[in-house]
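First, the structure itself, so that you have it in front of you.
Omission of a single protein chain aside, the complex is shown with its protein chains in their original locations.
Just so it is clear, A and B label the chains in written order, and each chain counts residues from 1 on its own.
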Amino acid sequence: MMITRIFAATAPEGGELPNPLLPADYDIIWSSVIFVILLTFFWIRVLPSFKKMLDERAQAIEGRLAEAEAAQKAAEERTALVEAEQAQLRAESSSIREEARSEGAAILAELKQQAAQDAERMVEVTKASLSAERDAASNALRAEVGALAIELASRIVGEKLKDDAVANRVVDEFISELEGKKV
Amino acid sequence: MDAVNIAELTGNIAVVGYGLAAIGPGIGVGLVVSKTIESIARQPELAGRLQVTMWLGIAFTEALALIGLATPFIFG
Partner (left out) sequence: MLGLFAAEDGEYKPPTIYEFYPPAFLFEGTPFELNRIMMIRLIVMVAIIVLFWVWTSKFNKAVKTGNVVPGRFQLLGEMALNFIRKGIAHDQLGEKDGERFLPLLTTIFFMVFGMNITGVIPFANIAGTSVIGVPLVLAAVAYVTFIYAGVRKHGVRFFTNALFPAGVPKPFYVLVTPIELLSTFILRPVTLALRLLMNMIAGHLLLVLCFSATHFFFFQTDGLFPLFGAGTLVAGFLVTLFEILVSTLQAYVFTLLTTVYIQLALADEH
């Protein structure tokens, strides 16, 4: 029964019971005034600086992130540079080694060739000298053999064959005959 | 008090009215909350959204009880 009495309390001095659903004019006025003041306060002062602070913070955090990113990028670049240098050096050394190897091979080949040439030349020289000696010997022999033969023939044949021209022709014919036989 | 009356009731019938008006919303709020709990148990990752919806549901349901509380002022 309490609730009933709450709502049905006797009005003081015969006045009518107030209805809590009907606003009094001062009630509405004070509520509106307070609302407008608070709205203006939040709209103009609190929220703009709150938003500004959040933006600033987001920016600062973003800036720091960008900084870190840049630093990382720089480090990466440096690493890449070092690596490239290393690769270059490695390539260079390997190319030098390759070059040296090929150069050595070339030198070896050259030496071999030279040796071969030398040998060939020596052979040729020897051959030439041999043939020259042989020629000389054969010429000398030819001359001597001719003279001896003529002497011998003239001794055998006598005075008839003293004419030199005839004698030389006969000897040459004889020698070429001999050579023909030899071949 | 009359001798015929064994038990006498005093008071306002509006109180009984409010008692009746509170039954429906009471059941309603219970249903809203129980269904929300079931849903959260099923999909805990949606808990945040489900709770917002639950408060909305409670607010709408509860309004009926509060309208019941207000009727004595309107029709009293």
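The rule is short, and it goes like this: a contact is a pair of C-beta atoms (placed from the backbone, for glycine too) under 8 Å apart; a residue touches a chain by one contact, two chains touch by 3 or more.
Only a predicted model underlies this, so the values are computations on that prediction, with no experimental measurement involved.
Contact with the undisplayed chain is limited, among B:I23, B:I37 or B:A59, to B:A59. Across A:L38, A:L152 or A:L178, the residue that sits in touch with the chain not pictured is A:L38. Contacts to the hidden chain, counted on subunit B, fall at residues 52, 55-56, 58-60, 62-63, 66-67, 69-70.
For subunit A, the residues in touch with the chain missing from this view are 2-3, 5-7, 9, 12, 17-18, 20-32, 34-35, 37-39, 41-43, 45-47, 49-50, 52-53, 56-57, 60-61.
FYI, only the chains that are shown with their structure count from here on.
For this pair, subunit A with subunit B, the centres built from the Cα atoms lie 84 Å apart. Here subunit B touches subunit A in the complex through residues 10-12, 14-15, 18, 70, 72-74, 76, going by the rule given at the top. By the touch criterion stated above, subunit A contacts subunit B in their complex at residues 1, 3-4, 7-8, 19-21.
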